[in-house]
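Every protein chain but one is kept in place in this view of the complex.
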Amino acid sequence: MRAEKVDKIATTVVLALAGLTGLAVVSFLVYLLVVGLPNVSWHFLFSPAESFKSGGGIRDQLFNSLYLVVLTMLVSVPLALCAAIYLSEYAPQNRLTALLRLAIEVLSSLPSVVIGLFGYLVFVLQFGLDFSLLAGALALTILNLPLLTRSCEDALRQVPALQRQAGLGLGMSKWRVTTKIVLPAALSGIITGAILSAGRIFGEAAALIYTAGQSAPAISYTDWNPFSPTSFLNPLRPAETLAVHIWKVNSEGLVPDARAVSNGSAAVLIITILAFNLLARLVGSLIKRRLAK
Amino acid sequence: MRRILLGIVLAAFVGSLGAGWVAAKHHPAQEKVTIVGSTALQPLTEAVAAQYRHNHPSTNITVQGGGSGTGLSQVQAGAVNIGSADIFASQQDGIAAGKLRDNIVAVSGITPIVNPRLGVKNLTLAQLRQIFTGEVTNWRQVGGPDLPITVINRASGSGTRVAFEQAVLKKGTHAVRAQEQDSNGTVKEIVANTPGAVSYISFAYLNQTVRPLKLNGVAPTAANVTTNRWPIWSYEHLYTQAHPSRATSQFIKFMQTGKVQGSLVKDANYVSIHEMKVTKSPTGQVSERK
């Protein structure tokens, strides 16, 4: 009965090691929340950051992060969706398609700092966008495209071929079949993928320090004109995001409460990402239920 | 029906955007000044800009980091109005310093720092030099406890490092190759946590967690910087092109006024330019101020 003994020992060892790993990882999360949450208050969330006094908040950084995600999504979702439609509906099985797939894969393996530098070179300097939300959003789009394209393509491919044939049999064009039949059926997968990728770019920093910039100039939340330089909606203003703020406060910060600010910011980041994940699940199941009706 | 509604909403959206654009364009009062560069100087410039905006709501000032090198190359290229730097433009590779106008807006004292528990309070300039060139590697050799010295240098090319090496190292000697940190904050954190560490930071970043060292018995104070009795200090510059815009020069003048120098500049632990009794040339020559 050696095999059974080995089985018992192996099971114990595996479970113990996995348990230890799990413990380490969970204590990491718990540590972040325990240390961070006491610093999070309404005041912290809704007051601007301080330059050298303590007691600053993260209002502008938090808004910048969210706004940047929205801008990035505005650019990347249509692009990724159309590309995914091409790949799943139109792409012929040939060398060119294989090359395109390779290109997307290459894009997904680029380190974010390299994308940030490319953005700095092209968007910030070449296009003259300066350090701005728009330059940051474009850099994040590059970062976001490959994963988003893949998740959209997967969602489209999961729609049964029978549904497409039914549409085509009615004399609908392929494009009509795609937009009227396939897309609605794949919607839950697409939205889930989009929200998850939004969570990923929400915490990105390396691609942003030289594109969206490292400063958060005073902005006015009453100025709704996106062309006015002080407006919170202006996409051409420099914007420090929450993740960049954590990095910045720890390296060049003059504020005496740098530790408290970064602990609080880290907790806010984690909670927001948790919210993104939960939202993705919720939306996914909601749409599925509606379609099932 | 839905199409029409959608069209109306879209038209309204585009229309309001267009109106906004026109409104922003026809707002001649809005003058834009963009400052890019030194991350160390950024907090001070931001604070001054905020105060300036209070009196001149028509001027819009954006302050951005990015590093002294970025600031200088951007202002040289004409991409921004002001490039802030903590080194002279002539000390930076690839910058035609003659084409830029130098505006000194503050003086920054730099002090060597050690861990408070080390017990060393004073060094001679020669000892400091030996530590940073690697000739001395244990605190025992300079009258401290038996503890190896951990040198933490600043990123090469950073203004603080250039100023420090100019004042402390002899010409032609290289600093020992050691850990390099980019920023004042991280350096302070490391020294506060490592018993044998030594580094240097701007006065602005000093606090209780680290101990500044005296040099030849001279304390690192603003008063000693003004007379060069404390030899390690540097200028904070705002570089502009030869003919800056009106708003740009007005902002710089504002930052140089006695009021700002006496309040915000001092609050941020920089030294006022009006109190300086000496001047320093880009090559490090110090002379009496006329």
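The letters A and B name the chains in turn, as written, and every chain counts its residues from 1.
The rule is short, and it goes like this: a residue touches a chain if its C-beta (ideal position, glycine included) is under 8 Å from a C-beta of that chain, and two chains touch if they have at least 3 such contacts.
In this text, contacts and distances are computed from a predicted model.
**Q** Just go with whichever of "Phosphate transport system permease protein", "FAD:protein FMN transferase", "Zn-ribbon domain-containing OB-fold protein" or "Acyl-CoA dehydrogenase family protein" UniProt uses as the name of the absent chain.
**A** "Phosphate transport system permease protein"
**Q** Of A:P38, A:P111 or A:P184, which one is in contact with the hidden chain?
**A** A:P111
**Q** Could you tell which one of A:V40, A:A83, A:A135 or A:V255 touches the chain left off the display?
**A** Of all options in A:V40, A:A83, A:A135 or A:V255, contact with the hidden chain holds for A:A83.
**Q** Considering the complete complex, identify which of B:Q181, B:N224 or B:Q261 is in touch with the unshown chain.
**A** That would be B:Q181, which touches the missing chain.
**Q** Of the residues in chain A, which ones touch the absent chain?
**A** 3-4, 6-7, 10-11, 14-15, 17-19, 21-22, 24-26, 28-29, 31-32, 78-83, 85-87, 89-90, 99-100, 103-107, 109-115, 117-118, 120-122, 125, 142, 145, 149, 171-176, 178-179, 196, 199-200, 202-206, 209-210, 243-244, 246-247, 250-251, 259, 262, 266, 269-270, 273-274, 276-278
**Q** Go through chain B and note every residue touching the omitted chain.
**A** Listed in rising order, the touching residues are 39, 65-70, 72-73, 76-77, 92-95, 150, 152, 155-158, 174, 177-182, 186, 189-190, 193-194, 197.
In this section, only the chains that are shown with their structure count from here on.
**Q** Given the complex with chain A, which residues does chain B contribute to the contact?
**A** 17, 20-21, 23-25, 27, 30, 32, 34, 36, 39-40, 42-44, 46-47, 50, 53, 60-66, 79-80, 182-186, 189, 204-205, 207, 267-268
**Q** Which part of chain A faces chain B closely enough to touch in the complex?
**A** Within the complex, chain A contacts chain B at residues 51-52, 125, 128, 130-131, 210, 213-215, 217-218, 224-230, 237-238, 248-254, 256, 258.
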